[in-house]
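Please see the structure below; I have some questions.
All protein chains but one are shown in place.
Right after this comes chain A.
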Amino acid sequence: MSILVLAEHDNTGLKEATLTTITAASQIGGDIDVLIAGDQCAGAAEAAAKISGVSRVRVADNACYKGLLAENTAALVVSLSSEYSHIMAPATTNGKNILPRVAASLDVSAFSDIIGVVSADTFKRTIYAGNAIATVQSEDTIKVITVRGTAFSLAEQNGSASIGAVTEAHDLGLSTFAGESVAKSDRVELTSAGIVISGGRGMQNSENFSMLEKVASKLGAAVGASRAAVDAGFVPNDMQVGQTGKIVAPDLYIAVGISGAIQHLAGMKDSKVIVAINKDPDAPIFQVADYGLVDDLFDAVPQLEQAL
């Protein structure tokens, strides 16, 4: 068996999601190769070579992989696929965009967002917003899998894999990268933060999120939001925690003005400690919270910030 892991990176370094995917791959067993696709991505390749348990790093460094365009990147992965029994990627927006395209190109099914490895062909994943966990088995010769980062630990980084270039460029000409607007923040990333403080519809508007920002600064936390807050236009979608946003599992999750809809719980209920601040004592969020504070958030949050 051998496994190809499509890495999540920013050209200069790796994202944590790559390290958790490597852990999932090592639970399957066999040789693990990492594919770094990107434009000017040598730095990421060097970082990948240090991951423990990795045999080879394969680098496809070409302008046609800028922004990891799904069509070109999938074609690249498919061109390498005959050497592998498993093709894996983190369940990030890149992984979710590219891997199903790889699977269909190979005429195999795909497994999205797995949370457990049972054996080389059997995996666990959540369905119905985390209200059920399915154990699913693949009959395909190549297994194509995306991995939920919160379900696996980080791989260690004391390896020394070889680095080799994949020179053939797969520019299909179907799409071009036209730019990106990246949320500038000094904060830790939502999916790797030890503490997350999230706001919901109760925040009332975009400006009030600055209250959460202040608390986050003191705690070294990331700021998230419920789907309702994104839907209402208070904050951008990249802050969304939930079934249709990001899945987080920090040591401490503070839910502020969030009622606790099923779809939000799906994204945070594996957090170690959950705190809920809501003025409605019947809000469902209190049913999953370790500590609940029934109070007006506009009183409680400034108090919290002062006390830290």
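Of note:
Throughout what follows, contacts are C-beta pairs under 8 Å (C-beta built on N, C-alpha and C of every residue); 3 or more make two chains touch, one makes a residue touch a chain; residues count from 1.
Definition applied: contacts and distances are computed from a predicted model.
Its record in UniProt calls the unshown chain "Electron transfer flavoprotein subunit beta", which is the match among "Electron transfer flavoprotein subunit beta", "Anti-sigma-W factor RsiW", "Spermidine/putrescine ABC transporter permease" or "Heme exporter protein B".
Among A:N11, A:Q27, A:S109 or A:Q204, the one in contact with the hidden chain is A:S109.
In the complete assembly, the contact with the undisplayed chain comes from A:D251, out of A:E83, A:D251 or A:D280.
Summary of contacts with the chain left out: across A:A42, A:A129, A:L154 or A:A249, the touching residue is A:A129. Summary of contacts with the chain left out: across A:A216, A:V256 or A:V275, the touching residue is A:V275. On the side of chain A, the interface with the absent chain consists of residues 67, 69-71, 74, 92-94, 96-105, 107-113, 122, 126-140, 173-183, 191, 195, 219, 227, 230-231, 236-238, 240, 243-244, 246, 251-252, 261-263, 269, 272-275, 281, 286-295, 300, 303-304, 307-308, using the contact rule stated above.
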